[in-house]
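Here is subunit A:
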Amino acid sequence: MLKITNLHASVEGKEILKGINLEIKAGEVHAIMGPNGSGKSTLASVLAGREEYETTKGEVNYMGKDLLELAAEDRAREGVFLAFQYPIEIPGVSTTNFLKTAINQIREYRGEEQLDAVTFLSRMKEKMKLVEIDQSLLSRSLNEGFSGGEKKRNEIFQMAMLEPKLAILDETDSGLDIDALKIVANGVNKLKTKDNATIVVTHYQRLLDYIVPDFVHVLYKGRIVKSGTKDLALELEAKGYDWIKEEVKETV
Partner candidate 1 sequence: MSSDNQILEEFTSKEYEHGWTVDLESDQAPKGLNEDTVRFISHKKNEPDWLLQWRLKAFRHWQKMEEPNWANVNYPAIDYQDIIYYSAPKPKKELSSLDEVDPELLATFEKLGISLDEQKRLSGVAVDAVIDSVSVATTFKDTLGKLGVIFCSFSEAVKEHPELIREYLGSVVPMTDNYFAALNSAVFSDGSFCYIPKGVRCPMELSTYFRINAANTGQFERTLIIAEEGSYVSYLEGCTAPMRDENQLHAAVVEIYVKGSAEVKYSTVQNWYPGNKEGVGGIYNFVTKRAICAGDHAKISWTQVETGSSITWKYPSCILKGDYSIGEFYSVAVTNNMQQADTGTKMIHIGKHTRSRIVSKGVSVGRSQNSYRGQVKITKKADGARNFSQCDSLLMGSQCGAHTFPYIDVENKSAQVEHEATTSKIGEDQIFYCTQRGIDEESAVALIVNGYCKEVLNQLPMEFAVEAQKLLALTLEGSVG
Partner candidate 2 sequence: MQATLSLKEKIEELREKIPEARINALDELLHVGLPARKHEEYKYTPLTRFYEEISGKAGKTEIRPDRYTDPEFILKADTHKLYIINGMFDAETADIPKGITVKTNDTPGLKNPKGHDAFDLLNDVLFTSGCNIMVPANFTVEKPLVIINVIDKASSVSESHISNRIHMGQNAELTIIEVQHYIGENESFDSSVSNYHLEKDARLNSYTVQVDGNNNYHYNSHHVHQESGSVYNNFTMTLSGKMLRNNHNVTLDDSHCETNLLGFYFADDQQHIDNHTTVDHRKPDSNSNELYKGILKGTGKGVFNGKIYVRPHAQNTLAYQSNKNILLSDEATVHTKPQLEIWADDVKCSHGCTAGQLDNEALFYLRSRGLSEDYAKAYLLNAFASEITDEIKPAFLKDYLSDLIHHKLSSNDR
């Protein structure tokens, strides 16, 4: 589904990603871990098409297409979804209205008919249960005055509505208490099928107790320095990141 080859990216002239290689197949869950400043969020942003990031080298093939050539909205329309670490507030625009606009533009791109109001609402009702989100929250301005947990749940709710092929969760666990974390993880798990894939970007192992990854990659100084299974995450949890740093030093 997604093949990243030797990806380099920089922001304001400073290179953050220094050659990422990663392959993700449909049905898989990949966790990307790493200490602060290792480039995790940058990778998520580059995949989603944030313009401040300049890709200087490398390729990203997404379902046969050159992902880097696509505009951010076209990536979304092709099924890439980013759950933001810091969801933005848009005053005066309700989540409902926002999603309706998004879904219809995506459908238009795909040559599908506009979703009628009834179908839209019934789909909303169904997905709301998934993340235990309240109707009243959805009629309020997007993310405005939402608590940290509400924002993150709203992200997963949007993910449920948009049914992406590739979902990237950028530190979705940050700022969540254990109950909210369970709700969010539960939502993500329910959305998992054999046809879609998930990238979970996180600093802590905690989230991975609930969203069990098939693969774990450790990002450090802009490179994936270690890959493994869930056990790697547990090892990181137990030992911290220092030993990885040591290992990298030795190999350099």
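Inclusion criterion for the candidates: all candidates are chains of the complex that A comes from, given by their letters.
The definition used in the following text is that a residue touches a chain if its C-beta (ideal position, glycine included) is under 8 Å from a C-beta of that chain, and two chains touch if they have at least 3 such contacts; residues count from 1.
Please read these numbers as outputs of a predicted model, since none were measured by experiment.
Asks: Of the candidates 1 or 2, report the single one touching subunit A in this complex.
Replies: Only one candidate touches subunit A in this complex, namely 1.
Asks: Note which residues of subunit A are touching candidate 1 in the complex, please.
Replies: Subunit A residues touching candidate 1: 48-52, 71-73, 75-77, 81-82, 84, 87-88, 90-93, 97-99, 101-103, 105-106, 109, 141-142, 158, 162.
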